[in-house]
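Structure record follows, encoded as C-alpha cells.
The complex is shown incomplete by one protein chain, all other protein chains being positioned as in the whole.
What follows is chain A.
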Amino acid sequence: MRAIKGVLLTCDAAVKQILLIMNEQQSFIIEDLDDHHLVIKADEEYRIRRQLETELEKNTYTLES
C-alpha cells in the first residue's frame, strides 16, 4: 500500500482538458483519477491556478478597454 501526498483538484471536464495540456509543458499531475478529478503536486497548486486563470481569461471578451 502506498500513500501519496498531493492536492485533489475537482473541476469540470473542460478545465480538466486545459490542465492536461498545461501538464504537457511542465508536468505536475501525479494521478489522473477520472473526468472530474486530478491529483497534483501540492506545491504547484498556486502556479496552476494562476496559469489556468490567464488561460480562461483568453476566452472572455469585454466591451471595455
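The rule is short, and it goes like this: a residue touches a chain if its C-beta (ideal position, glycine included) is under 8 Å from a C-beta of that chain, and two chains touch if they have at least 3 such contacts; residues count from 1.
In the analysis below, contacts and distances are computed from a predicted model.
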"DNA 5'-3' helicase", "E2 ubiquitin-conjugating enzyme", "Two-component response regulator" or "RNA polymerase II transcription factor B subunit 2" - which is the UniProt name of the missing chain: "RNA polymerase II transcription factor B subunit 2"
Chain not shown, touching residues in chain A: 1-12, 15, 30-31, 33-34, 37, 39, 42, 45, 49, 52, 56, 60, 62, 64
